[in-house]
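With one protein chain removed, the remaining protein chains of the complex are shown where they sit.
Per-chain numbering from 1; labels A and B assigned in written order.
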Amino acid sequence: MFLKPLRSAALAVATVALLSTSALAAGTLRVGMTASDIPLTTGQTDQGGEGMRFMGYTVYDSLINWDLSSADKPSTLTPGLATEWSTDPEDRTKWTFKLREGVKFHDGSDFTADAVVWNLDKPLNDQSEQYDTRQAAQGASRIPSIASYKVVDPLTVEIVTKAPDATLPYQIAWIMFSSPANWEANGKDWEKVAANPSGTGPWKLTSFVPRERAELVPNTDYWDENRIPKLDKMVLIPLPEPNARSSALLSGQVDWIEAPAPDLVPALEGNGFEIVSNAYPHNWTYHFSRLEGSPWNDINVRKAANLAIDRAGLKQLLGGLMIEAKGFMPPSSQWFGNPEFDVKYDPDAAKEYLAKAGYGPDKPLTVKALISPSGSGQMLPLPMNEFIQQNLAEVGINVDFEVVEWNTMINIWRAGAADPSAQGAQSINFSYFIQDPFTGLIRHLSCDLIAPNGTNWGHYCDPEMEDLFKQIRNTFDPAEQDKVLQKTHEKYVNDALFLFVAHDVAPRAMSPKVKGFVQAQNWFQDFSTISIEE
Amino acid sequence: MLAYTLQRLLYVIPVAFGVSVICFMLVHIAPGDPLTAVMPIDATAEQQAAMRAEYGFDRPLPVQFAIWLTNALQGDLGASIATGRPVASEVSRAVGNTLILAFTASLIGFPLGIFFGFVAGIFKDTLIDRAVTAFAITGVSVPNYWLGIVLVVIFSVTLGWLPSMGAGPGGSTNWAWDYEHLRFIILPAVTLAVVPMGIVTRTVRALVGDILSQDFIGALKAKGLSRFGVLRHVVRNVTPTTLSVVGLQLGYLLGGSILIETVFNWPGTGFLLSNAIFQRDLPLLQGTILVLALFFVFANLIVDLLQPLVDPRIKRG
Partner (left out) sequence: MSTTIDTKTVKANPRPAAEEAPAKSKGYWHGVGARLIRDPVSMICAGLLALLLGAVVFAPLLPLADPFTGSMVSRLKPIGTEGHILGTDELGRDMFARLIYGGRLTLMLGLLPVAFAFAIGTCLGVLAGYVGGWLNTAIMRTVDVFFAFPSILLAIAISGALGAGIVNSLVSLTIVFIPPITRVAESVTASVRSLEYVDAARISGAHPLTVVRVHVLGNVMSPIFVYATSLTSVSMILAAGLSFLGLGVKPPEPEWGLMLNTLRTAIYIDPVLAALPGAMIFLTSLCLNLLSDGLRSAMNIKD
């Protein structure tokens, strides 16, 4: 009932916007982010994936970047500040990185091998002058394999890992390189650098008001000519509240919002705004406890649950903004493989599996599940969980929810299923960033990483899986490594190791004026191709 | 008079100390680890311990308090857990924005409230009085965060007249009192002003009605005092209580803006507070509350010091 006045309002808004934005240069993109603050600007960002998206891959580069140019295929790694990298066939722990020549930081200083070592000390070496707790908190855990590093010559760096680890390039892609000279110029004070940072990326930060806005302008000297931004300016505005975000878009105060609430999508579309979405490595799942006594130790129960979920119905609930899970990785992932177990909605088959496990209408199975009413990446946790609860009840699995606050949930997730804080729950509803082999597969099920030592919440430990993880780390040819990763994922699916439910599609809503955006299948995005048509 | 002033001034010290104790304790009545929300999700036990030590959470309480108070007295309120920025600079920037909003809201709410109160009081028990009272009581009863949302839907989204969020076209840093910026403050300030206006209206109405019904007014009228003269008399009698109510409402404007600022994304202390709460950024919560409470203490001090000046009846001391 609001749509009709809205449409004419959109016209009015456009007129007002024309009148009142005359001061703005043509080609300014104003983005409403979901974060409640501007991500850390000094290099290694906070605010999760969104932080890297808007303040990491914009202002900075890594030695190895993600290739964000395609919407049709999963993103892969691509040369960034390093043009090539290789391991020593004699000693697989030794990596050599050849650096790109002639790259300059925004402050004009040169990017050299010294700068690389300096930037690795920044999060790793707490004895170094430039060590920054805040960047270390975000960066150190991303590069767990690195043992040491040194300058070979001005354009060559050697990195040594603790053990052979073919996933190092993926780890390196997290590390952002800030200018040592700029840090010196700002009195070696990261707090001052924050207001005046300098990276090598396609965008330069020109204005920064904490919690309010950040303004970026193109770095016209960027080393990759194809990625010099077309826009005159990009403004980032933190708008954590979904309604405020949508209102800002509807009233013409921003041109682009991240994650519009599914309920608002029809109103936005009805007013001529575009909804853009794509698959990306995100996963919404029930992580099973594999402790003794957990009913999820029985593969029949796990398969039954996976066949009981009406994912198409769930998709409808989310206004179409999800991908139905067929496994742990999204179906389009390069690591999906060809699993034999078909994850689909088949309640009859589910009942059969459940009967095999010894449960049935007379002997229903009751499980306890940890859920949280909110949380980053959790999509719409309450409605989705209630939906799943109904689905599972239909085949004979009764789910009792233990509802906890998101921060409590993180603590329980870190502590593991055996910790008293888990209150005996047999699953935890978590969403995962699964962009690289480690975060995507290894960390959830590796024996060495059983919580609280690592993030293997459910205490799963399987020699066959362990062997696959070892192969991933020791396969240095990327194509061969992908094959091992596929095999690993096939085992994930065939053994039904998780409750595979949904993948988010990173919806964003934007004004029709925004042209040229290609949404990569990645947590990060490239804003260089965008222009604003007045 | 001087003795009263001095006494009142000195009294601020123990109150401010008490306030700081309460603010300090806020962090420590909080369950769980204050660092949870900000540590990267797969931080190791050592990384967690290192961060705890960095923020001083591993020391005994009284020591923490002594350090915190000493630092606070020097204007250092510690560092925000979520952003690592100094709390003092975060709060001072936000306080400025909240004061702009509170000031604008008081310019709308107080004069209107006093005006309506006088009108209703003078025409007590007439239709005008009833209408004004109904209006005032509505203002006091409506949940203002909800009113804010409704106003955004009407005036920003549907009509497109006013912005729905933010503090100016370029953020709050270059705030100016021109139309370009004032457009942004209209909706939040009106929303915020509704409650104080209702309360002031009710107070003034009661006071005015009360005085007008007293015998001496009749006597004054009988003695031939002009209408204006009577009114002047009423004003003088109404001022002290009105002043103290206005003083209390200032506290409301400072603290009550939290919900409004969340709805309008206004970068003030309320916005800061709600962020602090959701990220469980306790040093920031603590610092913001401390600064706001101290502001309120001083606002009340000023009101109390003005009181004897405007009140013909009170001789304190």
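Everything below uses one rule, namely that contacts are C-beta pairs under 8 Å (C-beta built on N, C-alpha and C of every residue); 3 or more make two chains touch, one makes a residue touch a chain.
Since the model is a prediction, treat every value here as computed from it, not as a measurement.
For the options B:Ala3, B:Ile29 or B:Leu73, the residue in contact with the chain missing from this view is B:Ile29. Touching the missing chain, out of A:Asp232, A:Glu386, A:Asp419 or A:Asp482, is residue A:Glu386. The residue touching the chain not shown here, chosen from B:Gly96, B:Pro169 or B:Gly251, is B:Gly251.
Of the options B:Met51, B:Ile114, B:Ile199 or B:Leu212, the residue whose C-beta touches the omitted chain is B:Ile199. Although one chain is not drawn, its touching partners on chain B can still be listed: residues 14-16, 18-19, 21-23, 26-27, 29-32, 137-138, 140-146, 149-150, 153, 157, 195-196, 198-199, 202-203, 206, 210, 241, 244-245, 248-249, 251-252, 254-256, 258-259, 262, 273-274, 276-278, 282, 285, 289, 292-293, 296-297, 300. Counting the whole complex, the residues of chain A in touch with the unshown chain are 1-2, 242-243, 246, 261, 263-264, 266-267, 313, 316-317, 373-374, 382-383, 386-387, 403, 405.
As a working rule, only the chains that are shown with their structure count from here on.
Mean C-alpha position of chain A lies 40 Å from that of chain B.
Interface residues of chain B facing chain A in the complex, by the touch rule stated above, are 32-33, 36-45, 47, 50-51, 54, 82-86, 90, 93, 149, 152-153, 156-161, 163-167, 169-173, 180, 262-265, 267, 271-272, 275, 278-280.
Chain A meets chain B in the complex at residues 2, 5-6, 9-10, 12-13, 16, 20-21, 23, 36-37, 40, 46, 133-134, 137-138, 140-141, 191, 194, 209-213, 237, 239-241, 243-244, 247-248, 250-253, 407-408, 410-411, 413-414, 443, 452, 454-455.
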